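Moving on to chain A:
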Amino acid sequence: MKKVSLAAAFAASALALSACGGSGSSGSADGEIMIGAVHPLTGALAGVGSLMNNGAQMAVDDINAAGGIEALDGAQLTLGEGDSKGVADSGQSEAQRLISEGAVALVGTYQSDVTANVSAVAERSGVPLVIDVAVDDSILEQGYQNTFRIQPNATSMGTDGAKALIALAEANDEPIESVSYIHIEGAFGQSVFDAFAEEAEANGVEVLEEVTYPGTNFTDATTQVREAAAADPDVIVATGYYPDSLLIAQAVEALGPDVDAVYGVANGGFDDGAFPGDAGQAGNQVLSANYHYAATDERVQDIRTRFEEEYGKPMETASMLSYQAVVVIAQALEEAGSDDPEAVREALAGIEVDDPLLAFDGPITFDETGQNENATVIVMQIQDGEVEQVFPEDFTTSEPVYPTNR
Partner candidate 1 sequence: MSATSTAGTPGTPDPGATRRPSVGLDDPRLKDRSTSRTYAALALIVALLAVLPLLLDEQTEAVAIRTLIFAILAVGWNLMSGYGGMFSFGHAAFFGIGAYTDAYLLVEHGVSPWISMLVGATISAAAGTLIAFLCLRYRLAGAYFALATFAFAQVFLLAVQNLDFLRRTEGFNVPLLLEDSWSMMQFEQGSPIYFWIPLAVLALGLFGTVAFVNSRAGQYVQAVRDDEVAAASLGIRVMRYRLVTVALSCAFTSLAGAFYTQYYFFVGPEQAFGSGVSVNAIVPAVIGGIGTVFGPLVGALVVGPLSEWIAQILRDPPESLAFLQGVTGLDVAIYAALLVLIVLFMPKGIYGTLRDRFRS
Partner candidate 2 sequence: MTLLHVESLTKTFAGLTAVRDVDVDVTDGEFLGIVGPNGAGKTTLFSLLAGQLEPTRGRVVFDGQDITGWGPAKVASVGLVRTFQLMRPFESMSVLDNVAIAAHGRHRSRKAARRAALEVIDRVQLDRYVHSPSGSLPTAGLKRLELARALALEPRLLLLDEVLAGLVPAERAPMIELLREIHADGMTVMFVEHIMAAVMALSERLLVMAEGAELALGDPHEVITDPRVVEAYLGEDYA
């Protein structure tokens, strides 16, 4: 008897779920086109995840306000929100849900492992995924046809970061001979470092020390920084996420090593809007090579102002990438003149988005793996409590201070 009621409970739950699912899919029927966004809206990464979701939502609102998709009779966009909870299986089922509710393209997901899962869903469903943030090279090495990435990958950031550092030092008559490198453990930190080291060595810059630290249970960077500084490098380079990068900056300040600069590559902390305030003196004149919103661009300034009015928080680069991803999809819809996912994919493969909102080398175009060919990094520096763009010249908001007078 009890077993029957149990089965009934499950049947009821199934019905409830399918009912919910059904009500959601009605959206696409009345001329709206849904774009699915999968981000960590709960869990440890919920902060940045919601900002990214907001960025995507704002792009949808802006496009709708400007008349929707003209090629489709001004069809309006809607954003289907998915919560990956920061874990891969939720990311995957949310992606599946959004696709089954009629999403023509996906945006996401911030984390590399979740993105790996969602890109498999996208591939199998034939719905394109435009990655806003997720750095691992391996995601695009699977031979998938439906995955595109706007931001540079780990390897190219490492390479470009090394190039930019060498060029910056040259330009300021303080050529660089050696660096020590501190990076977080794992695929991200390792691939950025490997690419940086290769490029640096190729240009005669010696990597004296490679110091790694764990992503968890890391609450004091003093030893790591001291180890890096002990080799007496010209520059200390660091790759990691926000909290650990903050610890590194503080440790550098505490130890006061005799270096020309502290330089982040693909660093999740050094160019974050909150960093100057949180780090205080420790953050002063820290350099960071990273992909970044184009602060010199008027459109970007307008979007950022409105974002802060709307959501009460400054719009970080990750949010801008989500915004950009929606814009790219919208342009693909225009060019395809269809809301068929396959057509959107075709359009994406050949797209050329001029005037990207990020400080890139040129328009957004995807190579055969789906990587944006013109994605690159610029160098920023914290000056008087602000993140300033200092190199290359096309994007400068302020003159670089190099070597830094710490």
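The set was built so that all candidates are chains of the complex that A comes from, given by their letters.
Quick note on the criterion: a contact is a pair of C-beta atoms (placed from the backbone, for glycine too) under 8 Å apart; a residue touches a chain by one contact, two chains touch by 3 or more; residues count from 1.
The structure presented is a predicted model; accordingly, all values stated were derived computationally and were not measured.
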Looking at 1 or 2, only one should touch chain A in the complex. Which number is that? 1
Of all residues in chain A, which touch candidate 1 in the complex? 1-3, 6-7, 9-11, 13-14, 16-18, 20-24, 41-43, 46, 49-50, 81, 83, 85, 87-89, 92-93, 96-97, 99-101, 113, 116-117, 120-121, 123-125, 136, 138, 142, 144, 185-188, 190
